[in-house]
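Take a look at the structure below.
Heads up, one of the protein chains got dropped from this complex, but the rest are sitting where they should.
We just call them A and B in the order they show up, numbering each chain from 1.
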Amino acid sequence: MSANELRHVGLNLADYGEITQPEAESAIFGFWVFLMSDAVLFALLFATYGTMLQATASGPTPASEYKIGSALAETLVLLTSSFSFGMASIAMKYPSPGAQQPRLLGWMAVTLALGMLFMGLEFHDFLGMVKDGALATRSGFLSAFFALVPLHGLHVLAGCVWLIVMMVQVVHFHLDARVRINILRLGLFWHFLDVVWVAIFSVVYLQGLIH
Amino acid sequence: MTTAPDPWHLLLGRLDLQSLPFVRAWQNPTASELISAAAAAMVVLAAVAVIVLVTLLGKWRYLWTEWFTSLDHKKIGIMYVILAAVMLTRALVEALLMRAQQAVAVGNAGFIAPDHFAQLFSTHGSIMIFFMAMPILTGIINYVMPLQIGARDVAFPLLNSISLWLTIGAAALMMASLVVGRFSTGGWSGYPPFTELSYSPDVGPDYWIWAVSLGSIGSTLTGLNFAVTIYKKRAPGMTFMRMPLFCWTSLCTAALMIFAMPPLTVATALLALDRYLAFHFFTNDLGGNMMNYANLFWLFGHPEVYILILPAFGVYSEVVATFSTKKLYGYTSLVIATAAIGALSFTVWLHHFFTMGQSADINGFFGIATMIIAIPTGVKIYDWIWTMFLGSIRFTVPMLYSIAFMMTFVIGGMSGIMLAMPPLDFLVHNTLFLVAHFHNMLIPGLLYGMLAGYHYWFPKAFGFRLDERWGKIAFACWVLGFYLAFMPLYVLGVAGVARRTQAFFEPALRPWLIVAGAGALVLLCGLMSLFVQLRVSIRDRRRLAVPVGDPWDGRGLEWAIASPPPEYNFAMIPSIEGRDPFFDGKRQGDSCRRAPARYEDICLPKESATGVVLGLAAAAASFAIVWHIGWLAILGTLIVVGTVIARSFARDIYRIVSAVEVERIDLRWRRALSEARAVPRELETSGLNRGLAEVAR
Partner (left out) sequence: MPNHDIQGLQPRPANRLSRTAKLLSSMFLFPLGGCGALRLGFLNPHGPVASGERHLFWVVTAVMLFVIGPVLLLTPIIGWHYRQSNSNSAFRPQWTLSWPLEFFIWVPPSLIAVGLAIVLWRQSQQFDPYTPIRSTLPPLEVQVVALDWRWLFIYPQQGITTIDELAIPAGRPVHLSLTSATVMQSMLVPQLAGQIYCMAGMTTHLNFAADQPGTFVGRNVQFNGPGFQEQRFSVVAVAPAKYQRWTATVKASAQDLNVERFEGLFKPTSGGHPILFSTLPPESFEQIQARSIAAPRRGSPM
């Protein structure tokens, strides 16, 4: 079995230690299936948002509330965080000799910081909307917005919590099999959130501001 | 509705004495209130009785270590089925109450108040779908599918336990709604704006939202588990086209669970946002749109009914082939039909609301899609008939259910085609015709299939058969009862009688409603007969014992091991060379039951309390949200998150069954195998059947 043999879709590690290859395959495949069900959730919220774009009830509209600069900043932050997670993944695939993994932890910390920066920017955006009176309770359109975008934000929050947990586990367990599989799954999750954000940026912000 | 934050409210939210049906019945002792109080009393007494009984028998440790914390798919499957049986009893009694009320209330108000009646039809539907049908099919797939594919367990045993306990927690919420508060009156579908805060400010819809949400999350995770198991855990040599049909239907069911439960999660979540945070998804005002709910709910709802029926179709494939002593006809056709049904089930959801004012073009498109989905279903029925053709048919209880299914289900198919035609749907939508149609699909379809599966695989799970005579009595009741209870509803629906109606005003309806009420009584006799059967079977278990494991001359791998199977299923994972590997193997030197050359250590997951804690904490948090008990909601949520994180730190999660132990268990079974006398099929329901099949033809 060569070290580069493709066992599952995604970053393949040469060896999973005490967990067998089939188990690792199941774990990663299962996580993809979970992401697909999560994708359906988001897709339905996008559809709901689409049908409620006009339901502004004479209140705030996309044009009045969306700030392209802020959305662009959030996009760049999140895309960069995906890049930094990619670097973390490579640091895991080619680990430092010995038990300590400062490169991996460093890149994970960068990702965490960017994730939290993203959430901070988004929270600031929401505060601005609330000050404008653009609350979810104001109209169907705003309800749909505040279901879709904060759901993504909640996912990012969960990802940040997961990052912290994994960093603690890297320090405590070093790179044992379960830690590595969990980091692979976290990576899939993080990149998935990036893809969803690209859709949000396009469907929500760009579409809202073009008209 | 803001109350001053006094200590009681901080502790108990909006719970108060009025929430208890006992207090309400005391203040207003109508028949309706007394029935509610009696139901609540029964729940409390039953819970106390169970706790007392288990304590007196000293079985808490046993239950905890052997069952509640078990990650074994077989035990989890059995627990699902037990949950389904309990909830079936409750929901059937509710049906009886409704039938009794409707039979009586022609020209008078009857004995059940309108609001109580509305709660009854809402709990009946919600329980039957989410807490009877889903658990029983999940339980049977859980038990059987890993055995059939030659696996030791599902892909994610811990997730399996979590799904089970989420479902149990959600069912506990349903039971709690009997004792504290009330249930929704919006039906199992919960349409807003009726279920919005402005029209239903009480806790009813909240109970419904959280019970359904927890259950649906459990089902999504189950679907994920089953799909990955079938993809990744099949024995070597078992290609997809060599899998038993039951595994194909399990796979398609799993795919439907993964993709169809999220729309329900979204629908209930958005309704929850409307109710708790004053959002405007489905409200009448400020831009809400109730039509979105209908679309979201039925995007879930239609695939859901295929989730309910496909496992039953899988059971019929197994049962009809086995008891026709013949290979299944048209395997490839059946696979294609199953996959087609699964895929097409996502294209028809609009037929649940043809009457919502869409254009004729849209209605026509979805009507045609609905009819297309009938084609693969018809193919399956014919394939089962042709399996019987040129066979040698034994009329055991599972086979009787299968035959009754084939003849009765098609009547429901006929009414389904009628409902698929928009102009006809306009006349009978939301009438008793619709109620008759879906019961016609679910009872002969799902329920007979699950009962057939229960009878078929019970000997595998427990080591002894079920009593055949009581099985046939129950069968007769379930079939006669179904016809009596639901055929009149077709007539009433054509007469324009609405569903969910608590009272009637035309005397001509009375005879039909009385017959339907009698039918409900016969159905209850069917359920009682099953309980009697279980008691008799346990009492006579030595006579009915089939320890060798193959009472029916079965075809799949599950019959190649002992009854009950060892914890790890197979001492050695077999290598597969065709369809029906065990059946063919028996006729070629018993290749599936050959002793392994060497016994190996087997690694199994350790028991874990994670599922129990997660399920019960989630249920507690949900209860807290229903009653606005802030501290409990936060605590429950923190426990859920904390437990997940804590579990990820666990490292000692496996245990080893030593090769010596495996050999000991295996040799004990092989002794029984060698000592048993093989019986021909003519004697399979006699006391001579020890689970070893005579290989004659």
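Observations
The rule is short, and it goes like this: a contact is a pair of C-beta atoms (placed from the backbone, for glycine too) under 8 Å apart; a residue touches a chain by one contact, two chains touch by 3 or more.
The structure displayed is predicted, hence computed values, not measured ones.
Within the full complex, the chain left out of the display is in contact with B.
In the complete complex, the hidden chain is touched by one of B:G301, B:P422 or B:G449, namely B:P422.
Among the residues B:T30, B:T89 or B:S333, only B:S333 touches the chain that is left out of the figure. Contact with the chain that does not appear here is found for just one residue of B:P201, B:G237, B:G578 or B:G642, B:P201. Residues of chain B that touch the chain left out of view are 113-115, 118, 185-187, 191-194, 196-202, 283-286, 290-291, 324-331, 333, 353, 355-357, 359-360, 363-364, 367-368, 371-372, 374-375, 378-379, 381-383, 385-386, 388-395, 403, 406-407, 410-411, 413-414, 417-418, 420-427, 429-431, 491-492, 494-512, 515, 681-682, 697.
Please note the rule applied: only the chains that are shown with their structure count from here on.
Centroids built from CA atoms put chain B at 35 Å from chain A. For chain B in complex with chain A, the residues that touch the partner chain are 155-156, 220, 224-225, 227-228, 231-233, 258-259, 261-263, 265-266, 269-270, 273-274, 277-281, 285-289, 292, 296, 299, 641, 645, 648-649, 651.
Put simply, chain A touches chain B in their complex at residues 22, 25-26, 29-30, 33-34, 36-38, 40-41, 44-45, 48, 51-52, 55-57, 59, 136-144, 146-147, 161, 165, 169, 172-173, 176, 178, 182.
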